[in-house]
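Apart from one protein chain that is not included, each protein chain of the complex appears where it belongs.
Moving on to chain A:
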Amino acid sequence: MDSTATRTVTFVYNYKDHENKDCLAQLDIKLPFDQENLEECLTQLLNQMDPMMRYLDENINLESKLQEFVDTEHQKFLDDYAEKLITQAANEEIDVEAIVRNTERLYKDELLQFADRVGPRDEDIFAQSFHRLVHSSSLEEILKRERAYAKVIAGMTEHMDSEVETLNTSQQQEMDSQINQLDITTTSEDINNLLAQQYTTQNFVRKRYESELEAKMGHQKNEYRDWITSQVSQMFQVSPVATPLGNRSSMFVSQQPSMEESFTIHLGSQLKHMHNIRILSANVTELCSPLHAEESLNGLNMALGLYSSSLCGVVVLTPSIQAEANKNIIKNANRSTEFHFEQMDVQLEKIEKQIRSLSTTDSSSTPSTASSNSSAEGSVTPSPTKKHVPRLKTGDFFITKHSNLSQSHVIFHLISDEPINSPSEINSRHPVILGLRNILKTASRHDITTLTIPALLRHEMSEDMTVQWCIRRAELVFKCAKGFMIESASWGGAELSTLQLLLPDDISESLFTTLAGMVPSVFHVANPKILVDTSK
């Protein structure tokens, strides 16, 4: 209801008190009236009276009188207000067309009955088919096929790499010999020409391979998806077979991070939710290594989980330069065809485009982001006078989806501009921490139940990261993560079952032990439940 439209009326109550004197109580009542406030108004009126009146049950009569008064006044108010609106509409003082537009949009956008029916999207259908197939006896065949495809791509990439390498060396030699001859037989102009020529050749070779790769990948993707669809339709004809359960060992991650420790914790003050916490030191790219590279059986795990409601996610920190992901991860993702989503480069390209359109629309309308940037070493505050360079800021993140990486379906690329060599102090209101909270929130909303976060908000150790600093930083991240996890219970989404705290792989063993030792003190580690035989 329009908040400007209110009215105040005065309720006057005449009564006789215990000495039979005429008295009156009155109260201003605001319209529109909320029935829930009736008791409060009643109390206020009663408080104007002698306390004796409560015991004389005056409240009963008062309540009915007040109720009656409020009912009529409220109805009158609504009617009058409606009258005003109707007259305005009749006199065309109201923008009727705007109402028409808004109403239509609301009905069309939100009610299935009126929405333009669109069938399920292709990716939905494929997702369902794949999920079905992967949970059938065809699982092994799928994996075999994927591995074979991956081998081809990996071979091609290797080939390209080696060819580029040879070209590089030969060009280098050529260049060296030219430079040696400088001012003897060649001029600087010649060298420049050569450089340009070499560059073109190299570019050409690379482009050729890349287009070849792209074509191959497209081809593979089509073939693969066709095959999956055909398999599903076949499956409908033959009786379905349950998922083969046997290779239990394959469910476990075969990669071995250098150091690792696991805890089971309980969060919540009365009702306790159980979570797993694993602290480990590893290079973040190890968590995003190519799925089919070695003979690991993790492919099974990832394929089964891909369209399920227990996804795995990894948080990777990235500087705010465009939408740029970790180079090694891109490389890993390109080692095989992405059958389910777009190739990572394409995803990134699209995201960049989104950022550009985003920046033009919200550059003026986000005071909240601008203010939060004032912290220690946040990104460059965009100044409106300069040419606006669209970019994400510290605490924002973008998401890429993967089916061909070893331990993550989803990568959260969290923007953090902390300079590598000067570790700074941050507090719990720092944008990166808030970004982390947004990530947990997104994870909860989209059924990501295993999440890896960088526990120091750094992927590499540096000279300046003292033990004290690491402890402070880890404590902050642990505590914030704990707070967010407790909060997440009320978000109504998927519960985070495992939180992995990632430490840099070059961390010292003693520091790792120290930080791992902090986990049980920050998170309440579940007490062992000891069942005692009470019958004795």
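What we mean here is this: a residue touches a chain if its C-beta (ideal position, glycine included) is under 8 Å from a C-beta of that chain, and two chains touch if they have at least 3 such contacts; residues count from 1.
Going forward, contacts and distances are computed from a predicted model.
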Next item on the list: Pick from "Blast:TBC domain-containing protein kinase-like protein", "Uu.00g024170.m01.CDS01", "Alpha-1,3-glucosyltransferase" or "N(6)-L-threonylcarbamoyladenine synthase" the UniProt protein name of the chain that isn't shown here.
Entry: "Blast:TBC domain-containing protein kinase-like protein"
Notebook entry, point to check: Among the options A:28, A:68 or A:123, which residue touches the chain absent from this view?
Noted result: A:123
Checklist line | Options A:47, A:264 or A:424, residue touching the unrepresented chain | finding: A:47
Notebook entry, point to check: Taking the entire complex into account, which one of A:306, A:325 or A:476 touches the absent chain?
Noted result: A:306
Next item on the list: Out of A:52, A:96 or A:215, point to the residue that touches the absent chain in the complete complex.
Entry: A:96
Check: Which of A:78, A:330 or A:518 touches the chain that is not shown?
Finding: A:78
Item checked: In chain A, positions touching the absent partner -> 1-2, 32, 35-36, 39-40, 43-44, 46-47, 54, 59, 63, 75, 78-83, 85-90, 94, 96, 99-101, 103-104, 106-115, 117-118, 120-121, 123-124, 127-128, 131, 266, 268-272, 306-309, 311, 350-351, 354-355, 358, 362, 366, 368-369, 372, 392-399, 401, 409-410, 431, 434-435, 437-439, 441-442, 445-448, 487, 489-494, 524, 526-532, 534
